[in-house]
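The other protein chains are all here in position, but one chain of the complex has been omitted.
As written, the chain order gives the labels A and B, with residue 1 at the start of each chain.
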Amino acid sequence: MTTRAVEAWTLEPLVKFVKEAGARLVLVMTSAGQVLAQHGFSRAVDVMSAAALGAAIMASTEQIARELRQTPFAALNHQGQRHGIFLAGVATSRGRLVTLAVYDLDVSSLGLVQLFFEQLAADLQAASPKDSVPKQVLAADFERDLTDSLNTLFGR
Amino acid sequence: MSAAPAGYGQALDLVTRVRGVRGAMLVSADDGIVVAEQLMEGIKGAAVAALAGSVASRLGRALEAAGLGAGVFWHLQAEQGALLVVGAPSGILVVAVAEPDVNVGLVRLELLRAAEVVA
Partner (left out) sequence: MARRIAPDHVGALKGLAFLYFKVGDVQQAAVHLEAAQRVAPDDPGIAQALALARGGSGQAAAAEQALAPSPPPVAASAPEPLEEKQVFAGLEGAHEGLLLLDASGRVLGGALKDPGGARDVTDAVAAYLAGVSQEAARTAKLLTLGGWTALAAEGKQGHVHLTALAGDVLLLVVRDRSVPMGRLAVIAQRAAGAARRWLEQQR
């Protein structure tokens, strides 16, 4: 299984998180669903789907929190019979990022994923470029940027 | 959100009163999440819970593979401390973090009593 990053500063924190938490699949993305790094995915279509759905779940629960007049939820966990899905946000100088992690219940646990997510968040905050300005995504560039990102994420 | 049942506090008291115990916790075995804790300062409860749960899970598989049945009690001895764990039938682990020279027999007894309280 490989770990790849569109933005290189995310790579080392992600590699460390995958190793410690024992996660099977991980995406690091912006809150808009733009993927910055991935681990464990074998198909581009799966990355796109997971990123879109993960970002949507986070956006929905943030809206619920606003409706309830509460601060956004720190993390979400969905637990199935064999796998768990963990979603959490982290503020960095690159902007707010979202981490989606899928873990095998035989190999890892919510406790381990949460424990090492805290370290991942700290590492991403420390490594994020301090002087970056979030790039405005223009419709004309969107498809090209998406294709370039997917090529990077799959080592093409 | 409701507070942990009063019995959990009593269960932890049984363990923490043993000399040399730095802290006691109830941990969900499946998740490695803290259910209740009484810890001295400086002990990272979330880390203890997650790691104790993980060791318990792996050790349980090794014991089953050896045909020795489910784990009842385990004790991890290290140079500067020890971790002692009993599993309750309810799926909760009773965990003690202790000094390296703690009276293991006594801690084991209190962990078993605590496990009965939370069963």
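Here, a residue touches a chain if its C-beta (ideal position, glycine included) is under 8 Å from a C-beta of that chain, and two chains touch if they have at least 3 such contacts.
From a predicted model like this one, the values you see are computed outputs, not experimental measurements.
The chain that is not displayed touches the following shown chains in the complete assembly: B.
Summarising the interface, chain B meets the missing chain with residues 43-44, 47-48, 51-52, 54-55, 58-59, 61-63, 65-83, 97, 100, 105.
The rule we apply is simple: only the chains that are shown with their structure count from here on.
Note: centroid distance chain A to chain B, computed from Cα atoms, is 33 Å.
Taken in their complex, chain B has these residues touching chain A: 27-28, 30-33, 46-47, 49-51, 53-54, 57. Residues 79, 105, 108-112, 114-115 of chain A touch chain B in their complex.
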